[in-house]
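The complex is shown incomplete by one protein chain, all other protein chains being positioned as in the whole.
A, B and C label the chains in the order they appear, each numbered from 1.
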Amino acid sequence: MSNQDTPLLQINNIEVIYDHVILVLKGVSLTVPKGSIIALLGANGAGKSTTLKSISGLLGAERGVVTKGNILYKDQPVESQSPADLVDHGVIQVMEGRHCFEHLTIEENLLTGAYTLSGGRKAVAKNLEMVYQYFPRLAERRKSQAGYTSGGEQQMCAVGRALMSNPEMILLDEPSMGLAPQLVEDIFEIIKQLNEQEGVTFLLAEQNTNIALRYSDFGYIMENGRIVMEGLASELAENEDVKEFYLGISKEGKKNFRDVKNYRRRKRWLT
Amino acid sequence: MIYREAGVYKSTYRADHAIFTIPQDRWSMIGIFAIAFLLIPAVGSEYWLGAIMLPFLILALAALGLNILTGYCGQLSLGTGGFMATGAFSAYKLATAFPDVHILFVILGAGLIAAAVGILFGIPSLRIKGFYLAVATLASQFFLIWMFITFGWFTNYSASGVISAPPMTIIGDIFVTGPQATLVAKYLFTLSIVVVMALVAKNLVRSNIGREWMAVRDMDIAAEIIGIPMLSTKLKAFAVSSFFCGVAGALWAFLYTGSVSPLAFGVDRSFQVLFMIIIGGLGSVMGAFLGAAFIVLLPILLNNLPTMLGLNIKTDMISHMEYMIFGALIVFFLIVEPHGLARLWSLLKEKLRLWPFPH
Amino acid sequence: MDMYERKIGDVILALDNISLSFGAMKVLDDVSFDVRQGEIRSIIGPNGAGKSSMLNVINGFYHPQQGSITFRGEKRKEMDVHKAAASGIARTFQNIALFKGMSTLDNIMTGRNLKMKCNIFQQAWYWGKAQKEEIEHRQKVEEIIDFLEIQNIRKTPVGRLPYGFQKRVELGRALAAEPEILLLDEPMAGMNVEEKEDMSRFILDINDEFGTTIILIEHDMGVVMDLSDRVVVLDYGRQLADGSPDEVRSNQTVIDAYLGVSH
Partner (left out) sequence: MRIERDIIYIILGFIVLMVVVPWTAGQLSDQVFFNWPFFFEVAIGGLLSGVMYSLIALGFVLIFKASGVFNFSQGAIVLFAALTLVGLHGLGLPMWLAIVATMGVMFLLAVAIERLVLSKLVNQEPIILFMATIGIAYFLDGFGQTLWGSEVKVLNLGISEAPGFYFDGQILINDFDLFAAGIAAVMVVVLGIFFQYTRIGRALRAVADDHQAALSVGIPLKHIWIIVWTVAGLVGLVAGIMWGSKMGVQFALSLIALKALPVLILGGFTSVPGAIIGGLIIGAGEKLAEVFLAPMIGGGIEEWFAYMLALAFLAFRPQGLFGEKIIERV
């Protein structure tokens, strides 16, 4: 990552409230330069998904509102734009838990991703070709109902579906969730390729700190609706606290999970 | 901080499982009972008792029944009217076949027959789900009403197809049905039954069976896997629900109208009761009462509003306007609070708990 | 290196030549393995390998076309969902299957439904027997709540809980049945190290203190290899390997199909 790139997306000190009462984000700021892969790390309920949804405009459907701060995409505020507008402008979210259209076939799923695409049949066919190139597995299963495909195939389908809209930036929520190690590796490998070859910018929320830091340029760590740490991915990976609390490696090396009965990690900068 | 639970410490699980854990709730309940049992009969006009309180209580009972099936067990039913009719006609057949039996047993018997019919029509629910089931319950609605109209046996071959409640006493010569019955007696009798049954409903939904119903509602597959028997749990919900509706139907025929034709329990009645639980709140005992109050009072208000405002509108126009306002209000309520008046009530309590502080 | 005395007994559950298909799709193809009393037995494999289906076969939600299941010496062609639950097989789910409209307490209480004997009339009256039963079971459930350290979310509707807590509540519901065999379907998916360690501690405690046999599906190889006594590997319905963590880890077929080079 190079810092002289113009920021594609900028979040300034946002606060998000659900249902008028539940405060989820308490002043989050981050910057996504064009052409980068940015990782948003942290535990469940830290506010990673909410951050992504407040960018893509999907908060409204869950009765959430951005009450303070602003989000700028290419220097334009995104609050007034609908999710469809944003997709049209090149920002698309791949939701946590895949959310494929179960009763549609894989190919139909991919085609729905081209809904906002202009350029007619040719453009759609070209993108479909590209998606099948990145995910040969999807080409094999193109006629299967998505509801009957495996978790990994559904994840590929969800990413592929997003690619169909020619995005400049993909917001990727928990791509590794529930996937086999080999498959997680594959998915991240493809993310890297898409980033390098198609120039897609990625902002990904991920629990799997280890792999996320390996593939991203810059990382933010969230905790209870705040960003508690940020830095170049390579630096974060070497940070002692990150090592201990997010990667599970302490000074003595990797701990055996059988020993958890004898100790308990507690983050010293909390409580 | 008028309303608060701070300072109320529960030292036993028994106390924690009570219906009203907060003293304020207990006191206000006692107040409501005092008003319902003492004040209303003392000062209520005939119109209030006969045209408002009686239908309100009886429909609240039916709503309670439907709420058990739909709100707690998640089985959407449009057959409430049919089960109410079953209760009404069973009560009539029992009362005329066994004239010496006490009215309480007649009503209980009517409820049990309705429960049996409910079980019968609940059997498809094992295979059929969601809206398919909702439409399928219309089958019971139409079939039962047709049956009571077509076969003279149910009305003791009355030429008009209308049944009339025989005069019956609750104790001594205090009549609760028939021409000698006073409205106060009818009202107090109905109120007592409704209170007892509301308590039964509350007990059921806070016990194991209530949790099983909610489990089936929230995720039937998981419920089955943790050992909740699907068929019997659903059928119990149908039985209890139909029992409540059957008793409500019997009360409607015997105490409210005195004489009734099967058409009084048509599909419109089913929808009316469904509105009550939606507006009152699905899965809430209190919601059944709030919803019933709203749906009973609204048309009365709408009917009287033009005269109160001094407007002169033709009657058919009023009825069309009533439809419009009714429809609009339903939509309005769903938008404001999809979980009904009961949720609004608990939100209010949350606020009171914090009052005068906003957060 | 094991500092605990492990009490691993005889085979309690044996699956022989299980084949399962939906229409033309073959989900499990001639899979056989057994589970010993008191052990932690893991099933690993890529997505779509049939791991969850295997659990569904064990607790009777799916009925295999071929093969047999021997549970506590009783051999049968398939399990029945209700019987499985009644005879002490409990489970958690990959995509949390809690009852969203109910509180944590009520969710865990549903786990005791098979142990509650009051009939509907006693429950309608409530005072007396039903209340006594309710309170007895409440005590048991409170022990589980303490064990899982979820006291402060006791009365919260589970739909509002963060994911990690929901996973715990689900484990609590399964534990409430006092199971002999506990099936855990990806209990640590989407958790960070700290949460994984908490969950591992619960699993080890359940195994050690109650002697519960555990069948575990999990993708985190660190956890699987450290916790399990034996591991069976599935790949697109076929059984690739079965053995101790070390054997499985060094098995070339398993590395190629599933683990990849980094492990």
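Criterion: contacts are C-beta pairs under 8 Å (C-beta built on N, C-alpha and C of every residue); 3 or more make two chains touch, one makes a residue touch a chain.
Every value quoted in this text rests on a predicted model; they were computed, and no experiment measured them.
A.B. asks: I'm checking contacts with the chain that's been left out. Which of B:L104, B:M230 or B:I330 qualifies?
C.D. replies: B:I330
A.B. asks: For the chain left off this view, which of A:E15, A:E108, A:D241 or A:D259 is in contact with it?
C.D. replies: A:E108
A.B. asks: Consider the whole complex, including the chain that is not shown, and state which of A:E62, A:D75, A:E129 or A:E235 touches that chain.
C.D. replies: Reading the full complex, the residue touching the unseen chain is A:E62.
A.B. asks: Can you tell me which of B:I278, B:V296 or B:A342 touches the chain that was removed from the display?
C.D. replies: Of the listed residues, the one touching the omitted chain is B:I278.
A.B. asks: May I ask you to list the residues on chain B that touch the chain which is not drawn?
C.D. replies: That gives, for chain B, the contact residues 76, 124, 127-132, 134-136, 138-139, 142-143, 145-146, 149-151, 221-222, 225, 267, 271, 274-275, 278, 282, 316-317, 320-331, 334-335, 338.
A.B. asks: Going by the touch rule given at the top, which residues of chain A touch the chain that is not shown?
C.D. replies: On the side of chain A, residues 56-58, 60-62, 82-84, 86-88, 92-95, 99-104, 108-109, 111-116, 145, 147-148, 161-162, 165 touch the unshown chain.
Basically, only the chains that are shown with their structure count from here on.
A.B. asks: Can the chain contact pattern be summarised as a line, a ring, a star, a complete graph, or none of these (other)?
C.D. replies: Shape of the chain contacts: a line, open at both ends.
A.B. asks: Of all chains present, which has the mean Cα position farthest from that of chain A?
C.D. replies: If we average the C-alpha coordinates per chain, B ends up farthest from chain A.
A.B. asks: Measuring from the mean C-alpha position of chain A to the mean C-alpha position of chain C, what distance in angstrom results?
C.D. replies: Chain centroid spacing, chain A to chain C, equals 30 Å.
A.B. asks: In whole angstrom, how far does the Cα centroid of chain A sit from the Cα centroid of chain B?
C.D. replies: 49
A.B. asks: I'd like the Å distance between the centres of chain B and chain C, where a centre is the mean of that chain's Cα atoms.
C.D. replies: Chain centres of chain B and chain C, defined by C-alpha means, are spaced 42 Å apart.
A.B. asks: For chain C, give me the residues that contact two or more of the other chains.
C.D. replies: In chain C, no residue touches two or more other chains.
A.B. asks: Multi-chain contacts only, two chains or more: what residues does chain A have there?
C.D. replies: Within chain A, no residue contacts more than one other chain.
A.B. asks: Which chain C residues qualify as touching chain A in the complex?
C.D. replies: 1-2, 22, 25, 45-49, 94-95, 162-164, 186, 189-198, 200-201, 204-205, 219, 221-223, 226-227, 257-260, 262-263
A.B. asks: Which residues of chain B touch chain C in the complex?
C.D. replies: Listed in rising order, the residues of chain B that touch chain C are 12-14, 16-17, 200, 203-204, 206-212, 214-215, 217-219, 221-229, 236, 240, 283.
A.B. asks: If we count contacts the way the header does, which residues on chain A are in touch with chain C in the complex?
C.D. replies: Against chain C, the touching part of chain A is residues 42-45, 97, 148-153, 174, 177-183, 185, 207, 209, 245-248, 254, 256-258, 260-261, 264-265, 267.
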